[in-house]
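One protein chain omitted, others in place.
The block that comes next holds chain A.
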């Protein structure tokens, strides 16, 4: 394989047959190039669809508490189960790896909110920064609550668009002060919500602030989480059920509630919407796998064909070489070594060219449905090797047959 004389002979043959070398290389390189681009775009479309629908696909878990209905460990039924900051911290600690967003809320319904002469009753909700994503709140102007607001219990408010229209009319509310039960809050942002007026008639404030001003101490009323997206829907169902059950059990133990008491700790998870998105992504993947495999097969057939033609064209040369004392296997080896070298070189060239193009052009393609086109390098490399191997195999059979022909037949004038 690493015989210098042999390599010299091969390079000589390749350079003396520039057109053949070029055409073989071109077809292999362009095949790999197209495959890489195709795989890249399929990934891009998958990414695009995912990001487009990811918010709908999220698997959301919400937790409320109520009154116990069963006696348990000597405690009477009829107790109200109060969630605390520590309940939230406990759940977060335990399931942190699976959770994407997390929030604990302390809302007040029908709070009196005033700006200048306008006033009304709105829901004021103490919450955490993550709630923006859990509720799909779209920030129209300004910003949402951040960690520093929560840590320092700042008196800041993010108001819904309906509330803004009600109280501020056409005025820009950012950095203006509004009053909640007479206490000043600086407006830092306005949000829109796909939930409409009901959701947009809310005020978000940091949960720590809400706990302080409403004298709630460590109490919270509910918490919500989203679970990271799984690879497919079945996995998502399994994961989500396991986590909800785990959280429920954890909270029941923490608050001394009978395991079969259904009304004291209630955990809801929503997955139905997610199913469609998962199946859409699965379909896109399946289509591109199909197209990708088809492309690879076409590539293999193409390379195989080229090999067949090359061997056919060289039959006479094989006869001459044999008459001059070449061993059949040395001829087969020479042809294969040559073709593997060319296909490998051209394949890697096409691969690098394709990857380079994706890398360069990828960032400029920011269509809603195509995002970050990219290729798994290992998959692409495997494809190159597959093509080279298939090409070698496709070339081996005719080369072997040609080398086994008696030289006299190969040399016979047609």
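Rule of thumb we're sticking to: contacts are C-beta pairs under 8 Å (C-beta built on N, C-alpha and C of every residue); 3 or more make two chains touch, one makes a residue touch a chain; residues count from 1.
To be clear about the criterion, contacts and distances are computed from a predicted model.
Asks: Unshown chain, UniProt name, "Vegetative protein 296", "Transporter", "nitrile hydratase" or "ATP-binding cassette domain-containing protein"?
Replies: Protein name of the absent chain (UniProt record): "ATP-binding cassette domain-containing protein".
Asks: Just to verify: which one of A:13, A:69 or A:114 makes contact with the chain not shown?
Replies: Looking across A:13, A:69 or A:114, the contact with the absent chain belongs to A:13.
Asks: List the residues of chain A that touch the chain left out of this view.
Replies: Residues 5, 8-9, 12-13, 16-17, 316-317, 319-328, 330, 404, 406-408, 411, 413 of chain A touch the chain absent from view.
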